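Encoded as C-alpha cells, the structure appears first; notes follow it.
A protein chain is absent from this complex, but the other protein chains hold their places.
Chain IDs A, B, C and D follow the sequence of writing; residue 1 opens each chain.
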Amino acid sequence: MRTLASLLFFAAMNIGLSSVCWAADAPIFGTFALFGVHEDWGDMPLEERQKGGQEAKALLESFSKQVTVDGYWTYGLTTDSHFMLRLHSADLQANQQLLTQLRGSGLGRHVDLVYTISGVIKGLNYAPDFPDLLEKLKMGKYEGEPPQYAIMIPIRKNAAWWNLSKEDRVAMMKEHTLPTLSYLKSVKRKLYHATGLSDADFLTIFETNNLVDFNNLVIALRMVREDTFNVQLGEPTVIGTIKSWNDIVDLLVK
Amino acid sequence: MRTLASLLFFAAMNIGLSSVCWAADAPIFGTFALFGVHEDWGDMPLEERQKGGQEAKALLESFSKQVTVDGYWTYGLTTDSHFMLRLHSADLQANQQLLTQLRGSGLGRHVDLVYTISGVIKGLNYAPDFPDLLEKLKMGKYEGEPPQYAIMIPIRKNAAWWNLSKEDRVAMMKEHTLPTLSYLKSVKRKLYHATGLSDADFLTIFETNNLVDFNNLVIALRMVREDTFNVQLGEPTVIGTIKSWNDIVDLLVK
Amino acid sequence: MRTLASLLFFAAMNIGLSSVCWAADAPIFGTFALFGVHEDWGDMPLEERQKGGQEAKALLESFSKQVTVDGYWTYGLTTDSHFMLRLHSADLQANQQLLTQLRGSGLGRHVDLVYTISGVIKGLNYAPDFPDLLEKLKMGKYEGEPPQYAIMIPIRKNAAWWNLSKEDRVAMMKEHTLPTLSYLKSVKRKLYHATGLSDADFLTIFETNNLVDFNNLVIALRMVREDTFNVQLGEPTVIGTIKSWNDIVDLLVK
Amino acid sequence: MRTLASLLFFAAMNIGLSSVCWAADAPIFGTFALFGVHEDWGDMPLEERQKGGQEAKALLESFSKQVTVDGYWTYGLTTDSHFMLRLHSADLQANQQLLTQLRGSGLGRHVDLVYTISGVIKGLNYAPDFPDLLEKLKMGKYEGEPPQYAIMIPIRKNAAWWNLSKEDRVAMMKEHTLPTLSYLKSVKRKLYHATGLSDADFLTIFETNNLVDFNNLVIALRMVREDTFNVQLGEPTVIGTIKSWNDIVDLLVK
Partner (left out) sequence: MRTLASLLFFAAMNIGLSSVCWAADAPIFGTFALFGVHEDWGDMPLEERQKGGQEAKALLESFSKQVTVDGYWTYGLTTDSHFMLRLHSADLQANQQLLTQLRGSGLGRHVDLVYTISGVIKGLNYAPDFPDLLEKLKMGKYEGEPPQYAIMIPIRKNAAWWNLSKEDRVAMMKEHTLPTLSYLKSVKRKLYHATGLSDADFLTIFETNNLVDFNNLVIALRMVREDTFNVQLGEPTVIGTIKSWNDIVDLLVK
C-alpha cells in the first residue's frame, strides 16, 4: 500500500506521476503496452490515417483525469514494435479500459498489442534495512535536461532467491544499491512489483540522456551476487525515445 | 473422482459452479480458452459484426444446460489476446463441442484460439494429511464485493518433485498452504489437475478485488521450498477482468 | 523390424492397424500431422467448401489400400489447431504422398500443417527383460466402449539416459511399466520410435474414455526415476476426440 | 582447406558432388535452404503457376556451372515447410546469388525461406588420429538402390566440449565413430562445419532407404559420451524425400 511518505520518496526517485491527483493511500498500477502497426496501415489513404489519429488523440485526452500516459517511440530500436505506452492509474481496470477503447479508434484498429505487462508501485522492501544508503538515495537527484531515452526491463527471480532469508536478501540488495548511487544524477529509475500479475517479478524503467552511463550502471548491476538469482533480465528489453502521445500519433500518421 | 463432500468443499473454496446441476460423483472438466480477434474484424461493417455477435450470444445460451461458461476480458493486460472463456462440464467433449460450434458463428469465424488448456477438478491431494490447516482453509471465506479481476496460472513440476516421497510432498504442501490462510478473505482460488491432458501439471485461477494482496500472496508462494520444483509458473500468466459473455461480445462488436 | 509375433503383441496393445494388409516382416511408419485451417476458410462460399471437402474425402479413400488413417478433432482442446491425422503405412513415403496430394485438394489448399512428426513401430526394447511383467501386459485388455479421447505426447530423453547401461535402463523401464498395469483396462497406448526421424525419441499415443484414469496414469509415470531423464514430455501435448475423416471434413465444411 | 585427397575421401563417404568441376584446393560451401509456400499460391491460376515454375526451373539450370543443387520434398514430414534445397559451390556467394535470383522468379515470389543454414566441408578433424577405424570407414560403401530419404540435423556443442583437450575429443569421437561402421552400407552421411557461420557447429545430412537402420544408427550415436556435450541435435530435424528440382517444381505447380 502506498503511503504519502512513499509517494514523496517516489517523487525523489525522479519519475513523476504528474497531472492526476492520486489518493495518498491507494496503490498505483502501471501497465506497459507495446504496439506494432499493421502492414497495411502505411498504404491507407492519408485522410483515413489522419482521422484515425485524431480519434486516438481525443481518446487519451478523455481519460486524462483517471489515467496518466507516457509515450515512447520504439521503432528502429526495439524489434517488432513501433511504440510503447505506460499507463498509471489507481485501478488496473482503468488502464485496461483506456487500451480497450483505444483499439476501437481508427488508429487502434490497425495496431497490434504485441506485448503488455503490468505491475504495482509499492513501498521499498529492503532499503529501510540499510538506512545509511537510503539517505543517500533520497539525496540523489536527477540533474540536467529532461531525459530523452527510456529503457524498460522486466526481471524474474528464481525460487532460490525467494527462499533466501530476508537477511540474506537485504545484504544482497545493499550490494545491488551501492553502485547505483553514482548514477542518480544521470539516470532515473522506477520499480514495479509484478509477481502473479505477470511472468516477471519486477518491471524497471530507466530514463536517461546518457546511454554510456546507463550501460555502465547495468554492468555494475550484473556484477553483484543478486544478479546470479535472475532467470530473466530483459527478454524483452524495450528501448525507445520519450515522446508525447500526440507526437507518436503524428509519426504514425505521416 | 469428485464426491459430494469435495463438491461442498469446493463451494467453500469460493469459486462456484453455478447454474448447471452436477452429478455428485462425476468429474468436472475445466477448459481455459484464450482468444484473439483477427485484424480485419474491426473494419467489417457494424451490421455484420452485430449479427455475428448475436449468433455467438445465442450459441452459448444454447449450451447452458451442459456447460457453465465464465468470461474474462484480457485485452490490454494479456499479450496477444482479447478474451478468455472458462468452460466447466462433466465431459470434456461438451467443452469442445461448444468451442467448435462457436467458431462457426459470425463472430467465431473471426477469432483465433491462441491458447487453450484443460484440467480436471479432483479431491484434495495433500490437505487431508494436515487436518488442522484444512480446518482453517474450510473456515476461510471470501468477503466483500464480487471480485473483478481473474488471473490464470499454469504450473509444471519437475520430475524431482514427482519422485519425492508422499511424506516429503505433504510437508512442502503444508508450507505452501500456510501463507495462503491470510488471503482467503480477499483472494479466491481454484485448482485443476492437468498432467497428461496438457503440458502443465496444474492450472490455478485466482479471483480478487485486491491485486496488492494477490501480489503478496504469490510472493509468499514463491518463498517456500515447493516452488523450487516448479519449472513453469505462468508462461502464460493470463490476467483480465471478469465479464459476462454478453458484455464481452458487446465490447468486440462496438 | 516388426515380426509377426510383435504384430500380434501390438494387437494385444489394443490400438489396431485395421483395413490394410500388412506384410509380416515390414516396419510400420506412423506420421502424426496436425492441421490448422486458414482464417479465410470460414468466409468462403458454402458450395466451394463443400466441393473442397468432397475432394478431400475422395483423396483419403483413394489411398485406403496403402495408408491407414485415423482422425482426431483437436479444435478447442489443442492450441492453434483444428485436427490431427495419424497415418500408418509400410513406407514413410506413402504417408508423405497422401499428405502431399491432400494439400492439392480444395480443402487442403486452405489448411496449414502446423506440426508433423513421424516414428516407426518396433519390437519391445526392454519388456522381454522382465518377462513376468510382460506376461501381465499381454493379458491386460482394454474393456468397455470404444475410446473417444486421444492424447499424443512426444518424448525426448537426455544423453545421460542413452549413456546408461542397458541393465540400468531395463531396471527403470520396469519401474515405469509397473504402474501402467492398473490402467490397461481403461487406457490404450501405442509407442513409436522417432530418434533421428524427428527431434523426439518416442511418440506415444493414448486413447481412453476415462480422462481421470489417464491423468492418474501419467502422474504415476512421472513418479519414477526414468522420468528424470526426460527433457521433453509433450510440447506439444496434442489432445482431441476421435473422429472419422468424413466427420472431420463435415465439421470443417459446416 | 579441402585437398584432392580429402575430396577423394568424401567421394568414398558416398554423397557425391557431381556435375561441377571443383578446383582441388578450394573449400566447398553447402547451404541448406528450407522453403514454405505462401497460402495464396494454391489458389492462383494454373497458368500463372506453370509460368512461375518454368522460370524457377530455368533459373537453376542457368547456375549449373557454378552451383550444384540437390532437392528434397519435405511437405508432410517436416513442420511448416514444403521443400529444401542443398546448394554446393566453391564460394558461398554463389549459393546466395542463386537463391536471390530464385526469389525473383514467378515461383520464388510465392515462397518463404523459413530456415537457412550454411557450412563448409573440411578435412577430417579426428579420424586421422584413429587410423584403424579410418581405414574401415574408407572401405565402407553404400550398397543397393539410390537412397530415397534424406535427414538434415544441425548440431551444437557446448563450451565444455571445445574446452576439452584434443586427446579427450579424439577418444570420444572414436567412440562416436565405432557404431557407425555397421551402417555404412545402408546410410550415407556428409558433414559440414558451421561454427561462426551459423548458430550450429555442425550440419550433418544422412541419406538412406532404410529408416529403421537410420533410427538405430542415431540411437547408437546418442549412447556415447560425446552426445552429452551436444546442446542442440536437430531443432530442426529436416526430413524429406530426395527429388529433382524439376519434380519439386511440378509438385508445387500441380
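Definition applied: a residue touches a chain if its C-beta (ideal position, glycine included) is under 8 Å from a C-beta of that chain, and two chains touch if they have at least 3 such contacts.
Computed from a predicted structure; not experimentally measured.
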In the full complex, displayed partners of the excluded chain: A, D
Touch criterion as defined above, residue of D:Val120, D:Leu233 or D:Leu251 at the omitted chain: D:Val120
Sole contact to the chain not displayed, among D:Asn95, D:Thr177 or D:Thr208: D:Asn95
Residue of A:Asn125, A:Gln148, A:Asn163 or A:Thr180 in touch with the missing chain, whole complex considered: A:Gln148
On subunit A, residues whose C-beta touches the chain left out of the figure: 39, 42-43, 73, 75-80, 148-149, 151, 153, 206, 211-212, 214-215, 217-219, 222-225, 227-228, 230, 234-237, 239-241, 251, 254
Residue ranges of subunit D at the interface with the undisplayed chain: 1, 27, 29, 31, 33, 38, 92-93, 95-96, 98-100, 103-104, 108-110, 112-118, 120, 122, 157, 159-160, 162-163, 193-199
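The rule is simple: only the chains that are shown with their structure count from here on.
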Type of subunit A:subunit B copy interface by residue overlap (half), same or different: different
Whole-Å separation of chain centres (CA-atom averages), subunit C against subunit D: 29
Multi-chain contact sites of subunit A, meaning residues that touch two or more partners: none
Chain contact topology (line, ring, star, complete or other): line
Every chain pair in contact, whichever chains are involved: A-B, B-C, C-D
